[in-house]
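What follows is a single structure, and I will ask about it in a moment.
This view holds just a subset of the chains, kept in their places.
Going by the order they are written in, the chains are A and B; count residues from 1 in each one.
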Amino acid sequence: MENGVHLVLGGARSGKSKFAEDLVVAAGGGTYIATGRAWDDEMVERINHHKQRRGSLWATIEEPLDLCAVLSRLDHDSEGPVLVDCLTLWLTNLMINEDNIDQEIDQLCDLLPRLALPVLLVSNEVGFGIVPENAMARAFRDHAGRLHQRIAALASRVTLVVAGIPMAVK
Amino acid sequence: MENGVHLVLGGARSGKSKFAEDLVVAAGGGTYIATGRAWDDEMVERINHHKQRRGSLWATIEEPLDLCAVLSRLDHDSEGPVLVDCLTLWLTNLMINEDNIDQEIDQLCDLLPRLALPVLLVSNEVGFGIVPENAMARAFRDHAGRLHQRIAALASRVTLVVAGIPMAVK
């Protein structure tokens, strides 16, 4: 797997996580960073799926907020690729935690180009619908859009997954 | 028209049905399967549009639920292409009918690769917005995403229609 950042965008149930996971498996495995919280049933299932394979293909880390600390440590300690699943839940956690989102995005975007590790970042594309009536949803959509633009600008690859099929964006 | 399955995805009013219809017309006509119910005014208009041309280019069948039965029969009786418009309304009808969606999807995906007929399946891409607050809408979105992934995997072609223009996905 080439070095650098690969942003994998997709809609809900688009197969974006599966696509990213398959790339890591094809490269011989790596580290799975789950940003989801325990209350997300599907994330629990995904974490268990990766944990069961731990020792062979996957190391699994659960980190809802401090992605930068985990990525820095992994960059120091390991060589294999890292899969972050997903930025959307990370943003959600930051908002719930009332963190300074712009600052968190700056910090992540400062760090990413300095990593030697190949990093795959999975995220939901959420901006192609009608303006949400819910103010929190509008704010989330704005943050996600800005985050994706920032990361895509520094990424070596951007992929949009549609119905499980990757479309090359960059 | 080549054999096999062609999945035509698009947003609301994206021109996806028109794109699929034009392919069938260019191939000399075929069978139009309308999955919409009579309460959908636009579907009534579309069915009438196809019925008026019946005998020349289109045979029209209305089937809200049992797509597999209709496709199997057509595969036995006819040669021309079949256009299903659309999978989104089919899924909606199955949910209203409280059918077992996973089982229905399995059945359709088992059948499709065995058909000799060219089949065009039109469906709405609905997963690129904010998570809906309505639980039924979330469930629908999940079903649609999974269905599209399954069909795209077995399809020979997948097209995303944007503003009436086809983008090749597969």
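Following the convention adopted for this analysis, a contact is a pair of C-beta atoms (placed from the backbone, for glycine too) under 8 Å apart; a residue touches a chain by one contact, two chains touch by 3 or more.
In this text, all values refer to a predicted model and were calculated from it rather than measured experimentally.
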item	value
Given 2 placed chains, full-complex copy number	3
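FYI, only the chains that are shown with their structure count from here on.
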item	value
Length of the line joining the C-alpha centres of chain A and chain B, rounded to whole Å	32
Chain B to chain A touching residues, read off their complex	7, 9, 11, 125-131, 133, 141-142, 144-146, 148-149, 151-153, 158, 160, 167, 169-170
Residue ranges of chain A in contact with chain B within the complex	10-15, 125-130, 132, 134, 137, 140-141, 162-165, 167
